[in-house]
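All protein chains but one are shown in place.
Note that the chains are named A, B, C and D in the order they appear, and that numbering of residues resets to 1 at the start of each chain.
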Amino acid sequence: MPVQYYIFLSIALFCIGIMGVLMRRNAIIIFMCIELMLNAVNLLLVAFSKMWADAGRIDAAAAQIFVFFIMVVAAAEVAVGLAIIVMVYRNTHSVDINILNRLKN
Amino acid sequence: MNALISTALSGVVLMFVGLFVSNRQRIKYFAIALVLVAFVANLLELSTLQGGSQTLFGMLEISKFGLLFNAVMLGATLLYFLLCGSEFEKVGEHVADYFALIFFILSGIMLASGFSSLLMLFLAIEIISIPQYILAGADKKNLKSNEASLKYFLMGSFSTGILLMGIALIYGASGTFNINELALGTGELHPLTIGGIMLLIFALAFKVSAVPFHFWTPDVYDGSPTVFTAFMATVVKAGGFIAFLRLFHVSFTGGAISQHWLLVLAIIAAATLVMGNLTAVFQQSVKRMLAYSSIAQAGFMLLAVIALNETATQGIILYAAAYSVATIGMFGVLMKVKDYTFEGFNGLARKQPLLALAATIFLFSLAGIPLTAGFFAKYFVLSAVVQQGNLLWLVILAVICAAISVYYYFRVIMAMYFKAGEPEVAPFTPAFKTVLIIAIIIVIVLGVYPGILLQWA
Amino acid sequence: MINLVWLVPVLPLLGFLINGLGRRYLSKSQVGVVGSGVILAAFVISVMIFLEVRQPGFSGQVVTLFDFINVGRLQIPFAFQVDQLSALFLLIITGVGSLIHIYSTSYMHDESNEGFARYFAYLNLFVFSMLLLVLGANYVLMFIGWEGVGLCSYLLIGFWFKNANYNKAAKKAFVMNRIGDLGFLLGIFGMIAMFSSVTFSEVFSKTAALGAHSNYSSQIAIIAMLLFVGAMGKSAQIPLYTWLPDAMAGPTPVSALIHAATMVTAGIYMVARSNVLYTLAPQIQTVVAVIGLATALLAASIAMVQNDIKKVLAYSTVSQLGYMFLALGVGAYTAAVFHVMTHAFFKALLFLGSGSVIHAMGGEQDIRKMGGLKKFMPTTNWTFLVGCLAIAGIPGLSGFFSKDEILAHTFEHNKIMYVLALAGALMTAFYMFRLYYITFTGSFRGTHEQEHHLHESPAAITFPLIVLAILSIVGGYIGLPEVFGVKHWLAEYLSPIFAPSAPFIEAHHLEHSMEWLLMGLSSVLVIIFIFIARSKYVKYADTGRENTGLAKVLENKWYVDELYDAVIVKPLGMLSRFFQDALEKAGIDRLVNGVGRSITWGSQQARRLQNGQVGFYVFAMVIGIIVLFVIGLLL
Amino acid sequence: MNTQQVIFLVLSAISLASAMGVILSKNPVTSVLCLILTFFTIAGHYVMLNAQFLAVVHIIVYAGAIMVLFLFVIMLMNLNADVEPQKRNWLKYAGAISGGTLLVILVAALRDASMPSLQSGSSDIGLIANLGKTLFHQYVVPFEISSVLFLSAMVGAVVIGKKE
Partner (left out) sequence: MLTVLLILIPLVTGLLTFGLKGSGPKVLGLISSLASLAVVLGALFQFRAAPDTLHFAVNWIPQLGSQFNVGLDGMGVMLCLLTAIAFLLVFITIFNRTYENQSSFYGLMLLSQAGLVGVFTAYDALLFYVFWELALIPVYFLCSMWGGEKRVPVTFKFFVYTFAGSLLMLVGIIYLYLQSPDKSFSYAAFTSLNLPVKEQSWLFWLLFVAFAIKMPIFPFHTWQPDTYEQSPTPVTMILPGVMVKMGLFGVIRWLLPVLPQGAFMWADVVMVLSVIGIIYASCIAIVQTDFKRLIAYSSIAHIGLMCAAIFANNEQSLQGIQVQMFNHGINIIGLWIVVEIIQSRLNVKNLDELGGIAQVAPRLSIFLVIISLANIALPLTNGFVGEFLMFSGLFQYNMWLMGVAGLGIILAAVYTLNMLQKVIFGESNALTATTTDLQNSELLALSLIVGVILVLGVYPKPMLDLVSSTTELVNKVF
């Protein structure tokens, strides 16, 4: 089975994520879309690791380690990100990014 | 390596110090001591390092160049603590934590200057970014601060996604994350590689706030507490550049490969120069002007990334030093002035000659006037690009932009010297004065005799 | 003695310095003594020099003082050339000069102490520059004097600087001279480019050498023409003559010295000096002749209807200068120099006379307000009469010989020119005697208090008049034509100067009968015209009616000033204003400022992008990614 | 068309659909659920690419921890459909279009990439033992470094979240 399938799949997921970021105003949803993008990347990496493993490279596990780290980072980001969102919500009682335009020009 | 460890540990230590020590002054002094330690440790390593470089599990490379850069960054941070340290407590009560976060950022920068695996690059960038999200929002009650934090966070993680996609594609093409192996592997140009490089460029361009990925910069710098803006705009930005430069210098040089990204990067640089300088001209607040000027300066540093030669690497170090010192100093002055608008500076020269003089020197340096560090910084990157050849148009553009930059830097000078006014200035200690004078001296010395720094590289 | 020639110019310079610096402290008498004394001393030395120079077989001597400009091959020393020509001019300048200085001591006595000193300082400075001009051994030195005299005339015309019109006149004189000087300068550069030297001896020898080859003749012609432009300016020839009549704004002795006797003859001196150049450029010679003749006629015609005593003399000067150039044009260099000398005598005489009259009339210059002065001031009267007779060319007086020589040569050269020249001579006779009769005969037409203190002028004024009168009578005898069966002494004397150009002039001489005929003809006609003038003006009464027709045109000097004003002055002003307002302000400056303005404008536009909307930011980023991706892939 | 490909297609179809669901659904809660579904399908893919360990971790970390956190926050803010004001439509379309274009471009860029294909046979790189070795041998440095990341995240969460 050609790896292109996975490439296209994950690119598709990635772009869907981007679309989401572009289309939504709810900070949380946007954040979720970003997570989606990360997962697309993960998927791709895993696919590649398989590919290189089959191609007989011994260090192919590296990609999976990388995915592992991405998850780690993602988790950390979520912690911080949600904290920020909550903080903003506390002050503005909204998570709508469009009302955040005190800073401009 | 020393520096990396010491900064990381310092961060941890400070976290706990925050629990036991309530006296903020003391915390500050402690932090200063720690950064000093890191600085010295780094210098020791720099002086004792024999041979070109040594690597750690193919993950970290310790090279003279990287260490020198770390030294510059740590020195800048030291200056930053000395000048702005007392402003921390004005932001919020978690002073120790703020210091801790800044130390974490530093350790991230130490990584960025020495990574030899894309994984480390990723981690470095994240370690640099995440604390910034927090620092940006440190002033919790202030809506602007909140807004800055959220904006930065959302866009930052978005760019992280793009970075990762780029890494993934490159891995797909080459099967390795090690940047040195990448350099060997990119003989034949795989479509994935090209795509990956593109995405990497975009992601890193975001981190160094290059047009069209710069939009977060003014808002975030404007919204965040000024004291942290000073740090983000200087040390952190330089860190982003070292990562950028290192990645491309090691992996993607060479005619066949570089011609694929050179033009894109050149366009980005040109756009950055133009937009940054142009937009800065019409600002009302000095703080925001500095934000845009940081974009403009990024444009110049990008020239070094484009050129990717000996001069460029020397240039980036010099530039990092000159730019950081000048901007930190400028922010230091700014924080003493109550009103951040240009009018707020009217008549400063009469009231506080020293502040005015310092600001003038720093602005000269930023504008690249000879006999200040900024001149040689600009000189090096420009000559690097000229050396690179066939991008003379970019050089001319850069030069014109430099001329434009005078326009907004000198607005401050005019306000201070040629306009009458009664600026309210926060009181400052003699210590602050001395530090300011030291900063001035550094700027001048680097401007008169840059060799003092370059001899290490 | 000749090695002391540097004293001749240095003495007046000393006078200038003493009078100029000490003007606060010196009394009038001291100033007068110093001012006139230095010139007299100079005169004495000149006489000695002359006596040496006139020894037969004396060929010019160059006295080098120091290096002025040395650039590579171009060597311009500060050197004086003493030879027949310069020696003669030395005599004229210092001689007439000292007379006029003496005259001035009395004439300017009403001036304030300081003004008096200033006047003499200027006058001495003028003499100094004039001497430089004639003594210079190269064209640059000549040019130095050339501009120097221009400056002095500027200063002296504007001597009464409170009066704006006088200043205007002075300015006009200086600027017109400068136009000429530019020509002169170009001529000099031409020489440098061609001979890489400006020293007389070298230039002339090289020219004579090249003269044979026709392919150089054009360059020589250009140089000659350019030099002549300089002469036009200095010697008030068409088209640059209009400044001279206005120059009468200055004190009368100044008019006598500068604008009659010496400075204005510099042009003739220069052309005579560079006779080789002209002889080798026949076409330019023709130009010179034509312009000279035209000037002579034009000025004479104007002079016939002027009513300001000095203006009449001024125009007559212009016309006499015209004659001199005519002479030069027809190759009669000796005649020209001869006329310069005689003219110096009688025109100085006339001016000083008119000065004496004006002095007596208390500053009145309009001859219609005079009349019948004969009985009040006899000396002035007879000297003035002598002057008129001389200039009119009554046989036996100096003017007759010099002018007749010119006419004769003109006749040889071209009959039509001769006729015109003769007509000019007759006009001269007419207007001079018109002037004389209106002024000195008839009944007094001035106011009573003027009549009340009409008186003969003091000795300091009359003495120079008498001396000059005598000179005007006898001055002609150094140049008796050969028909009288004697040697033409002056021609003999000057022959070394014109020797270089002699080989290029084909000498054909009129037979004596013809010469006698011409002489007789002109004399008779002149006398006739004098009588016409007498009949018209001896009982002149001022009928205040306007002139009409031609007379009106003449009275308005052919409207030449108006013409210049319309053709040059006004357009220049307009051009300047156009540059100032249209180009400078609205054009270049706006362009420069426009750059700045467009930057601020662009800045305002750029700020719009920063609209604070995260959504938009991300959107822009994605667009950027797409575009750059495409670019990156297409290349 | 072997079973593997069938499964792949099915899974991909579900994951894409649910991903679309995430960005299209009006109600945040629905999007969260869709996202969870997407994650599960991705986990399926992992299994197929025999990265078993990652699959498990993925479920635990994402579906288990992260998404719960999200859900929790959303509940806490009790956001539902009518709360979130909609973007102006043209902006939506602009976003969709630009995203689509990016997709097209990327696909076009990577279409003719010649890659080694995936064998059906299973390999053991994805096994925990193997990963463990790698992680603690040459990836020990990043592992340590990531602790710094965590610490900073922790500090940050405290600084931001703590009430004053």
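Everything below uses one rule, namely that a residue touches a chain if its C-beta (ideal position, glycine included) is under 8 Å from a C-beta of that chain, and two chains touch if they have at least 3 such contacts.
Treat the numbers as computed from the prediction; the structure is a model and nothing was measured.
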Visible chains in contact with the missing one: B, C
Hidden partner chain, touching residue among B:Ala33, B:Leu184, B:Ala256 or B:Ala403: B:Ala403
Hidden-chain contact residue, picked from the options B:Gly58, B:Pro423 or B:Pro450: B:Pro450
Candidates B:Phe81, B:Phe248 or B:Tyr417 - the one touching the absent chain: B:Tyr417
Touch residues of chain B, complete complex, unshown partner: 314, 364, 369-371, 375-376, 379, 382-383, 386-387, 392, 395-396, 399-400, 402-403, 406-407, 410, 414, 417-418, 449-451, 454-455
On chain C, residues whose C-beta touches the chain left out of the figure: 66-72, 74, 114, 140, 143-144, 147-148, 151, 154, 158, 161-162, 164, 167, 170-171, 174-175, 178-179, 181-182, 185-186, 188-190, 192-193, 572-573, 575-577, 579-580, 583-584, 588-589, 592-593, 596
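Assume only the chains that are shown with their structure count from here on.
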Chain B-chain D separation of Cα centroids, rounded to whole Å: 32
Chain B and chain C, separation of their C-alpha mean positions in angstrom: 78
For chain D, residues that touch 2 or more chains besides their own: 87, 91, 94-95, 98-99, 102, 106, 109-110, 113, 115, 139, 142, 146, 149, 152-153, 156, 160
Overlap residues in chain B, where contacts from two or more other chains coincide: 119, 123, 126, 130, 133-134, 137, 140, 149-151, 154, 158, 162, 169, 172, 194-195, 218-219
Arrangement of touching chains [line / ring / star / complete / other]: complete
Residue numbers on chain A that touch chain B, as the complex places them: 3, 7, 10, 14, 17, 21, 27, 30-31, 34, 37-38, 40-41, 44-45, 48, 51-52, 55, 57, 59-60, 62-63, 65-66, 69-70, 73, 76-77, 80-81, 84-85, 87-88, 91-92, 97, 100-105
Chain C-touching residues of chain D, taken from the complex the two chains share: 87, 91, 94-95, 98-99, 101-102, 105-106, 108-109
Partner chain A, residues of chain C touching it in the complex: 607-608, 610-615, 618-619, 622
